[in-house]
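Then we have chain A:
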Amino acid sequence: MIEWLLIVVDIVSWILLIIGSICVLIGGIGVLRMPDFYSRIHAASLTDTMATLALFSGMILQAGFSLAAAKLFAIMLFLLLTGPTATYALANSALLSGHKPKAAVLEKKVE
Partner candidate 1 sequence: MKLFEFLGYYNYWVFAILLMIGFYAVIAKANLIKKLIGLSIFQSAVFLMYISMDKVEGGTAPIIKPGVVDQLYSNPLPQVLILTAIVVGVSTLALGLAIVVRIKERYGTIEENEILDAD
Partner candidate 2 sequence: MIFAGVSCAILVTMVLAIARAIKGPTVYDRLLAVNMFGTKTALLLAVIAFLFGRADFLDLALAYALINLVGVLAVLEFFQNRIDANGDASGD
């Protein structure tokens, strides 16, 4: 019975890891190709949250019930805490310093 469970845990963690690496790649490509700063920050924050969640939960499953799993959970927690804060601070100070998003610039042309 246990041996069957291990296979399932292995498969689930492999799927999570694959999802995580795909998200990381999508975010990376998004950061390069997006036209404007605010859309780039959107792509970058995708890698911050989604990939961290998927990769670390995949690794926690692989690590089983051990000190390493606890450390991985702590890392995931802090990454999920600091990532969005840095993104928020970045976007907030960009907006405050008058860095116009591209859409706003286009609207002015339309009127």
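Note that in this section a contact is a pair of C-beta atoms (placed from the backbone, for glycine too) under 8 Å apart; a residue touches a chain by one contact, two chains touch by 3 or more; residues count from 1.
How these were chosen: all candidates are chains of the complex that A comes from, given by their letters.
This one's a predicted model, so the numbers in the text were calculated from it and none came from an experiment.
Only one option in 1 or 2 touches chain A in this complex, and it is number 2. Here chain A touches candidate 2 in the complex through residues 14, 17-18, 20-22, 24-25, 27-29, 31-32, 37, 40-41, 44, 47-48, 51-52, 55-56, 59, 62-63, 66-68, 71-72, 74-75, 78-79, 82-83, 85-87, 89-90, 93-94, 97-99, going by the rule given at the top.
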